[in-house]
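Yeah, one chain of the complex is gone here, protein chain that is, but the others are all in their spots.
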Amino acid sequence: MTQIAFIGLGHMGYPMAKNLLNAGYHITGYDIVPAALEAFVKEGGVASKNIASTVQNADIVITMLPEGKHVKSAYEGSQGILSHVRPNTLIAECSTIDIETSSLIHREAEQKGIRLIDAPVSGGVAAAKAGSISFMVGGQKEDLDALRPYLEIMGKTIIYCGKAGLGQAAKICNNLVLGISMIGVCEAFNLAEKLGLDARIFYDVASQSSAQCWSITQYCPVPGLVPSSPANREYEAGFTSAMMLKDLKLAVNAAQETSSALPLGAEAMALYTLFCGNGGQSVDFSGIIRFLQGIKE
Amino acid sequence: MTQIAFIGLGHMGYPMAKNLLNAGYHITGYDIVPAALEAFVKEGGVASKNIASTVQNADIVITMLPEGKHVKSAYEGSQGILSHVRPNTLIAECSTIDIETSSLIHREAEQKGIRLIDAPVSGGVAAAKAGSISFMVGGQKEDLDALRPYLEIMGKTIIYCGKAGLGQAAKICNNLVLGISMIGVCEAFNLAEKLGLDARIFYDVASQSSAQCWSITQYCPVPGLVPSSPANREYEAGFTSAMMLKDLKLAVNAAQETSSALPLGAEAMALYTLFCGNGGQSVDFSGIIRFLQGIKE
Amino acid sequence: MTQIAFIGLGHMGYPMAKNLLNAGYHITGYDIVPAALEAFVKEGGVASKNIASTVQNADIVITMLPEGKHVKSAYEGSQGILSHVRPNTLIAECSTIDIETSSLIHREAEQKGIRLIDAPVSGGVAAAKAGSISFMVGGQKEDLDALRPYLEIMGKTIIYCGKAGLGQAAKICNNLVLGISMIGVCEAFNLAEKLGLDARIFYDVASQSSAQCWSITQYCPVPGLVPSSPANREYEAGFTSAMMLKDLKLAVNAAQETSSALPLGAEAMALYTLFCGNGGQSVDFSGIIRFLQGIKE
Partner (left out) sequence: MTQIAFIGLGHMGYPMAKNLLNAGYHITGYDIVPAALEAFVKEGGVASKNIASTVQNADIVITMLPEGKHVKSAYEGSQGILSHVRPNTLIAECSTIDIETSSLIHREAEQKGIRLIDAPVSGGVAAAKAGSISFMVGGQKEDLDALRPYLEIMGKTIIYCGKAGLGQAAKICNNLVLGISMIGVCEAFNLAEKLGLDARIFYDVASQSSAQCWSITQYCPVPGLVPSSPANREYEAGFTSAMMLKDLKLAVNAAQETSSALPLGAEAMALYTLFCGNGGQSVDFSGIIRFLQGIKE
């Protein structure tokens, strides 16, 4: 039977692993947070005590880690994934990280004959639970094809983006638009309120016209308009502002490397930095609407 | 038979008036530009030589003018609309202008027993030709109902937004989101290109996920992806950058009046000012993608 | 003896009037706030009960009001200054207001043969008390010369800027630079702190090199470095953030009217709007450093 190793069982990794367990797979898992491992064991997973032992017998390895530095540390070195997997193991690296680190890991894997794709996801925790996340994939097409049955258990949409690192590129560009449009939508709803325009009416106008966007119609930052919005649950994340800030930093860094102009992207990064610095870190990223509104008396 | 007076026969007013002519109405028209009047006469309209004579026998008056100052001058004073229409005339003021001027004209009309709605439109020249523009309406609901049959000839969607001036508020907030999201989308496509990500693949990713917005799926600023986009016709407007700049100024002014924070809105205004100042005035507003890219060698 | 009328005895007007009283002048004053008038009377001024009676016997009129709308209302109409002063009265209009209103009042004064200069001031409350404010003057040079002896009692520097309204233009452009450089300086001190660089060392570096500016060397936003800084007194204004926001709005409006690009000016306006919206209204404008830092735990 296919042996799966899953490294990184946090907010996103845990529900993804759970969906694989529910589909009947045998999974060995690892996370540096003991509570995360325990939760995984309760769902039927097998806990491992380090990365080496987690991956050594695996046919498939999936990693879902917070940042490039964690990915680097998990893959490299004598205790890292690339030193302990068997040749021909298939790896789906699902973290959202900088393209530089992603490309580096790709090269190192390739040198050892290990087949790796970058497959960052979008959709947030709710979609991870529902098995409806999207994967944006970079690497060899045939490696994606070999991994596709497993990705399809965890997600609904799988888009092949091209060579190594381009899954990350797609994710970064996608969230750049998302961060900007969410702030723009918040500015517009706040202005509408100050002008005496009912939020529902503005919602009706905007969702039928040129302002239409996912941030309005699927994730509206004003409560009471879109049932699934975190706005209806006091901006409980969802996708935290700290995560959005991380992704906007990736976009700004990628722009710096490539001499691309991101005037609104850079400003969106600055605004999420301000929001996170003023208490918004773990608030859903749509909660920036309250920061932009200011204190209410 | 219903007598319609139409004032302002420019890029938007002309196709709107033409649709009414085609529906069999008798229209007297006026525009300070002789060529505009001539074009209107060729379609069967009756040219008038000033505002007073245009409106004096009208049952319905429609105005479509560039800015608040033109509206003020067309309505006020001894030669203005409000001094020459008959009591109970119905007026649809369709210009996109500042809320202050719109409210002022509403008050002056009301004092004279004239029934007026503010009914700015969205959709651009193509939609005006196709009779598919949207109207965002402020004023008395019964006045809108009386004017509805005429608006339905010129447009497809009519949304009642509330009291006097709130049609303008809805339009301004809508275009605030549009201006911001268009620039955000341009930044993302430019970054994608620099990262080696194919534009069509990014289009596929974005249109299926949280970056989805009208600026991508209906009006994509990269050529070859959405047939109706001005990008496919060298950014021939459509909706000019000068018009977008005008609307963003209205948003920033409304925000100043109401102490609303528009950090991205203000920056979008600055960027369209730069683009217009560097030759982009009459280019479609999606053409800002080229300015953000910089010169290509 | 020269009769002076002083209208607007607030934070700036009161110390200015007091300096004239101390120089031995007879002044009739007016303010809509009774407490302001009482304070003025205690210093030897004569309270008047409305604008008409304040100015009717004056040789010199000085006005110092918050915004353009107050200036308009004080000067125009049957109870306004321009209807009650004697011909040849000299007026120094010292408020910081929009150029449009300033030019309008100039024209109306000229039509009645009244000699008026716009003479907005800089330096804040401390300078007003010390008699060391600067006047930026627009209007006829000979009218400035006739008023100069009085201005010299209240201020130290008097700069003739050109025709009517250009005193306002100079003030607006000056404070545009000030608002931007203050935020820039705050960003740099915050970054220095996060990088472990001592604030005094950064002060020493910056004040000797290309970062040198008034916001560092005369008004440093970090406590303990420049004795006169509001930073040393818990950011007690000085010059409030609400006042800085007002001036940045004037700059952005002037830029809109003239199609000038103010990308940093517009962003500075947005940041002061956010700061004022989050409790900073009456805090000195250098206090924005705390908002940019975020909450400290």
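Note that the chains take the letters A, B and C in the order they are written out, and that residue 1 is the start of every chain.
Here is the rule we use: a contact is a pair of C-beta atoms (placed from the backbone, for glycine too) under 8 Å apart; a residue touches a chain by one contact, two chains touch by 3 or more.
Computed from a predicted model, the values in this text were never measured in an experiment.
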Residue touching the undisplayed chain, where the options are C:L104, C:L147 or C:C161: C:C161
Touch with the omitted chain, as defined above, among A:Q56, A:N232 or A:N253: A:N253
Touching residues (missing chain, whole complex) on chain A: 249, 252-253, 255-256, 259-263, 266-267, 269-271, 273-274, 276-277
Residues of chain C in contact with the chain not shown: 99, 122-123, 134, 136, 157, 159-163, 165-166, 169-170, 172-178, 180-181, 183-185, 187-192, 194-198, 201-202, 204-206, 208-216, 218-219, 251, 254-255, 258-265, 267-268, 271, 292-294
Touch residues of chain B, complete complex, unshown partner: 263, 267, 274, 276-279, 291-295
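Rule of thumb we're sticking to: only the chains that are shown with their structure count from here on.
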Same or different residue numbers at the chain A/chain C copy interface, by half rule: same
Distance between the centres, which are taken as Cα means, of chain C and chain B, whole angstrom: 39
Whole-Å gap separating chain A and chain C, where each centre is the average of the chain's CA atoms: 50
Chain C, residues touching no fewer than two other chains: 263, 267, 274, 276-277
